[in-house]
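Okay, structure first, notes after.
With one protein chain removed, the remaining protein chains of the complex are shown where they sit.
And then chain A:
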Amino acid sequence: MHIPDGLLSLPTLAVTGAASVGGIGTAVKKTKEQLDDHKIPLLGVMGAFIFAAQMINFPVGMGTSGHLIGAFFASILLGPWASALVLSAILIIQSFFFGDGGVLALGANIFNMAVIANFSGYYLYQLFKRNERGYSSSGIVAGGCISVVAAALAAAVEIFLSRRSELMIVLPPMLFWHIIIGIGEGLITLFLISYIAKVRSDLLLQPVVNKEGHHGK
């Protein structure tokens, strides 16, 4: 899902870059307002774990693989704004230190994975009724799947707007592969959240952010 340099046109890079700069600015502001300083180690450890998980490509058949994005997972535990910050940090490190995802395409990758995947999964998940342990299994599978599919849709549109291909040529296979990868995302997220429900149920039962009126419960 990491877009390399060269794939997107200058206008597409400019627009997604501007959107990402705005997104990170808002994420910093909201995280500042909402995050307890006690949760700073959690911010770091979520980033570390998602970085590691993103290295693990799992086969999805026919010579293709996928890996966790993790934005939806982080949004459940930290709220979507802190999650956006976590994913942006990971994408910046991957791009500059490991050559994974273009440096010029960083804005597009942040837009797709830290913003689109993150908020689409998070808001879909809010529609599901949680169980007494603070989560919804079907909601997690649905949220994980939609987060990957929405990011893939965004990538397909960016490739089309860059005139690298026709939308109707790129979109169907992008959706096909990423629905499968998205189910993987949902199942891995469910495994992680059900473990956390056992050891740190407070993270799921308390509101993720500390201000009244912000995504309580």
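The rule is short, and it goes like this: a residue touches a chain if its C-beta (ideal position, glycine included) is under 8 Å from a C-beta of that chain, and two chains touch if they have at least 3 such contacts; residues count from 1.
Keep in mind that, in the parts below, contacts and distances are computed from a predicted model.
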Write down which listed name, "Cobalt/nickel transport protein", "Carbohydrate ABC transporter membrane protein 1 (CUT1 family)", "Dihydroorotate dehydrogenase B (NAD(+)), electron transfer subunit" or "Cytochrome ubiquinol oxidase subunit I", is the UniProt protein name of the chain that is not shown. "Cobalt/nickel transport protein"
Contact with the hidden chain, among A:Ala89, A:Ala117, A:Leu190 or A:Leu204, goes to A:Ala89
Of the residues listed, A:Gly23, A:Pro80 or A:Gly102, which one is in contact with the missing chain? A:Gly102
Residues belonging to chain A that touch the chain removed from view: 1-7, 28, 31-32, 35-53, 55-60, 63-67, 85-86, 89-90, 93-100, 102-104, 152, 155, 159, 164-165, 169-170, 173-174, 177-178, 181, 199-200, 202-203, 206, 210
